[in-house]
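Only a single protein chain was left out; the remaining protein chains are all shown in position.
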Amino acid sequence: MSANIHDIHDQHHHTPSGLMRWITTTNHKDIGSLYLWFSLVMFFIGGFMALIIRAELFEPGLQLVIPGFFNQMTTMHALIMIFGAVMPAFVGLANWQIPIMIGAPDMALPRLNNWSFWILPFAFTMLLSTLFFDSGGPAAGWTLYPPLSLQGGNSMPFVILSIHLLGISSILGAINVIATILNMRAPGMTLMKMPIFIWTWLITAFLLIAAMPVLAGAITMLLTDRFFGTSFFTASGGGDPVMFQHIFWFFGHPEVYILILPAFGIVSTIIPAFSRKKLFGYDSMVYATASIALLSFIVWAHHMFTVGMPLAGEIFFMLTTMLIAVPTGVKVFNWVATMWKGSMTFETPMLFALAFIILFTIGGFSGLMLAMTPADFQYHDTYFVVAHFHYVLVPGAVFAIIAAVYYWLPKWTGKMYSESLGKLHFWLTTVFVNVTFFPMHFVGLAGMPRRIPDYPVQFADFNAIASVGAFGFGLSQILFVYILYNTLKKDVTADDKVWDGAEGLEWTLSSPPPYHSFEKAPRVE
Amino acid sequence: MTNLKKTYLSISIIVIFMFSFSYMLVPLYDIFCEITGLNGKTNQEKIVGINEVNTDRFVTVKFTSTVAGSEPFNFNPMENEMIVEVGKIYTTSYILTNNTNSLKQITASPSVVPGRDAEYFKKIECFCFTQQQINGKETKELPLQFVIDEDLPLNTKTLILSYTMFNTTDQLGAK
Partner (left out) sequence: MKNYLYMLALALPAEIMADWEVNMPRGVTPTSEIAYDIHMLMFWITVVIGILVFGVMIYSIIYHRKSVGHQPAKFHESTKVEIIWTVIPFLILVVCAVPATKALIMMEDTSDAGITLKVTGYQWMWEYEYLEDGVNFFSKIDNESNRARRLNSGQNVNNVDNYLRNVDNVVVLPTDTKVRVLLTASDVIHAWWVPELGGKKDAIPGYVNELWINIKKPGVYRGACAELCGKDHGFMPIVVRAVPKMEYEKWVTLQKDNRVAETKGN
């Protein structure tokens, strides 16, 4: 291993400056920052699309866009937010945090690391460019169900190629994470002594390498169906469109946990730090994460209860899905037990983490309701589902990312953000998130289907409220950018140990940490 | 370093395996459909060597049809409904008219409702097994010979057979 460290060291004797520094960088912190900035840009692009959607849905009747473009917006919004905003943000956090949390100088495969980031801008340029095609971008939903997706215009091969690239990027990132965590831990850090964030990322990385190739297979079949005369999914050639849904969701459900497990890790790090008390039930947290990951491979068909499955299939997938509530419940209970009899303070990261627990749990509740197949026949493909997955993804994944940024920003930059602005950002975000997504439960239950550009007037009021909330939420994020800017231009330096209750190797380093995080591996007792 | 390579190698193997696995899902799915009757898929191959049996049990078989993609075809069952004895071979047919002036390549896909009983609907002769051609303005009788397996669950009293007719002329051109 020492040979490896020298390897990395030698490369950086002459670091290029300016743009070339970022293009050629193999440093985990630089790449982490690139991922995080990229994710922020994508968050705003995807958010802008969401605002187009919400603006059109502000009142019944079509005022702004034609239905075809509306469908492109819903499709792109999902692809950008999932693959462009949330996943890269978690990979960015992994890049920054894994070496400094396990006592390593850098990631195990630095050049691969550079690659896995720089694939992304190209992939998304290609994906976004399809919007300017004559036939428009993809409009069949991010799930790309055939036969509808096979009807798409010229954008289809470009979309599929860019998803392939995103998949390659994710797989490379995951390989790096696994290789780093398994081989570069500080002496004495056994697996069961690893920080919980490292555990969740290790499991996430395994999910990525198991799930992303399946997505690659599914979209390759779509591509050959469209252009090379195969008929995997067309009934006229003996194929079956439902089979795509099975393969897609075999990837898709693990993907859902790829988007949330690192968030669990972040919350499990922040709650103990600000409760000044050790995480309750570390072992059961690890086992719960692992069992959620394993269960995620046998529940996929709950996304498609209405395709007409045999009774036994419906019952099986209902029961396995309900089972996921058990380990997830354990996590929530453990967080609450960590807070119990602690000595809590409420800095911005803690506020976001607390909101995460409450709002993610609400999303979990609607998830439990959706698991009940007989009721799902009513919920399926309505705004109730939209409300559900936005509750687990926005105040879930996104809140965890924001919490992590506030929590580690002083460590990364050596500068402290403004606590009062951070709190303002928290309250605006939390209020508007609920104004946006809570009414969607109501319209969904009352019978409003998803993915429609216009709706009967009976749904008007709640949609208007949701639209106002969405704009409030979007605008509040400009404050977040301002807070980042404000922090970076400051001169005041932050302490090495920013939070008095925080534990972990990263707080033993200077703020900001040195270029090669741990030149000498620390000893963990 | 060797540890790292080992990790690297084993992960790459998982990636390649999972990619192939997505393709393995295709035949697995077919097997799964056959067992469970998912989507009402019926046998796509000829059943040979069926022996007729007397069961004195009668069920209703309904026939229906769909033309995919609003192609200019008329496609209807000859009989809408038959009362058949379980275990006996019956013959019926569908009538297809090509309303265009050109030769069309066609194929039909069958589906049986209720799906869980699809496996008991055995086709001896069916136009769904192969690609066929129909001339412009031609009307064709497409024969179907079937038997309801004697193992059909007792509570099933009605079976519905549906055919969807596809125009595959373009697909053939693409190949």
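In order of appearance the chains are A and B, and numbering begins at 1 in each one.
Everything below uses one rule, namely that a residue touches a chain if its C-beta (ideal position, glycine included) is under 8 Å from a C-beta of that chain, and two chains touch if they have at least 3 such contacts.
In this text, all values refer to a predicted model and were calculated from it rather than measured experimentally.
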item	value
Hidden partner chain, touching residue among A:Arg185, A:Lys277 or A:His516	A:Lys277
Residue among A:Phe48, A:Trp115 or A:Phe333 that touches the chain left out of view	A:Phe333
Which of A:Leu112, A:Leu182, A:Met369 or A:Leu421 contacts the chain that the document leaves out	A:Met369
Sole contact to the chain not displayed, among A:Gly47, A:Gly447 or A:Gly474	A:Gly447
Hidden partner chain, residues of chain A it touches	59-68, 71, 139-141, 145, 147-148, 151, 234-236, 240-242, 275-284, 306-308, 311, 314-315, 318-319, 322-323, 325-326, 329-330, 332-334, 336-346, 354, 357-358, 361-362, 365, 368-369, 372-382, 431, 435, 442, 445-447, 449-462, 464-465, 467-469, 472
Interface with the unshown chain - residue positions in chain B	39-41, 62, 64-70, 72-76, 80-81, 109, 111-115, 155-158, 160, 162, 164, 166
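We adopt the following convention: only the chains that are shown with their structure count from here on.
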item	value
Residue ranges of chain A in contact with chain B within the complex	1, 3-4, 108-109, 171, 174-175, 178-179, 182-183, 209-218, 221, 229, 231-232, 235-238, 240, 242-243, 246-247, 250-251, 308-313
Residues of chain B that touch chain A when the two form their complex	1, 3-4, 7-8, 11-12, 14-23, 25-26, 29, 33, 36-39, 41, 44, 68, 107, 109, 115-116, 164, 166, 168, 171, 174-175
